[in-house]
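Structure in C-alpha cells, see below.
One protein chain is absent from this view; the other protein chains keep their places.
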C-alpha cells in the first residue's frame, strides 16, 4: 500500500488488523474494522487506534468512535463510487479532527475531490500506485487553482473570493 | 458498458466467419484487423474462417488494447459477398462498416470501395 498526502508519499503509522487477536497483539497504532472498534477500545483503552469504514456506512454507526479514534479510513470499493466523499463531509460535520483517510483504487484525478471533501490522505493499492505514482498525484493537485463551492476546501470558494475582492475594493 | 451493446453477440447461429473491429484510441476511427496491423478500409479486413484464427485475432485485439492502440476490439460475425468481402450480419456492425445511413457522403462508404 502507498499513502499519499498533499505533501507527498508518507509511511503508514497504522497496522491494519482484521481480527481482534491481531489488533490486540500489535505494537503501535492499529487500524481496525468498524465491527471490532468497540471491542478493541474495551480491551485496550487509551491505545491509539483508527477505524476502517466502508463509504456506504451510515454516519450514526461511525459517530460513536469519532471522539476516540485518531484515524478514520473510508474505504472506496471502486474509484467511481463517490459515497465515501459524502461520508467524509458527514464525519467532519461531527467535529472529527483526526486524520481522514480515503482508501481504495482511487485515481490521481480525484485527489482534488478528496481534498475538497476534507480527506487528509489517500491509501492506494500497489497496482494503482505503480501506474499512477505519487508524482502524478502531486501534479493533479495543482491542475485547478479554485473551486466554486463554498464549504469545500481548501481555501475560500470563487464566490467568496469575489465577495472579498468587492469588499476590499 | 460498451459490452452490453455489442451487436455481434446478439447474432444467432454461427459466429464464423468473422472479422475483428475496434476504434483507434487516438483518432477514434473504426478499424479492422489485418495480417499486418489495423486498417481503416473495411474491404481489407482479415476474415477468420475457423475458430483458431478467430481466437488468435481476438488475442491480437486484446494485446493492441492493452498497448493503448485501440479501444473495444471485438469479433464481428459476417456473411461473405460474391466478391469475397465481409458484411456484418448485424445491422449495427454493418453501419460501422459503412458510415451513417443519412450521410452517404461521410464515413467509410465515402472513402473506400463498396463491399460487394
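Which chain is which? They are A and B, in the order written, and residues in each are numbered from 1.
Here is the rule we use: contacts are C-beta pairs under 8 Å (C-beta built on N, C-alpha and C of every residue); 3 or more make two chains touch, one makes a residue touch a chain.
Heads up, the rule we're going with is that contacts and distances are computed from a predicted model.
Chain not shown in the complex: UniProt lists it as "Nitrite/sulfite reductase", one of "Glycine--tRNA ligase beta subunit", "Ring-1,2-phenylacetyl-CoA epoxidase subunit PaaC", "ABC transporter substrate-binding protein" or "Nitrite/sulfite reductase". Only one residue in the set A:37, A:51, A:85 or A:124 touches the chain that does not appear here, and it is A:85. Residue in contact with the omitted chain (choice from A:20, A:34, A:66 or A:107): A:107. As for the chain not pictured, it touches subunit A at residues 56, 79-83, 85-87, 89-90, 93, 107-110, 112-117, 131-132, 136, 139, 143-152, 158-163, 166.
Against the chain not shown here, subunit B presents residues 1-2, 5, 10-12, 23, 25-30, 65, 68, 71-72, 90-92, 95-96, 99-103, 106-108.
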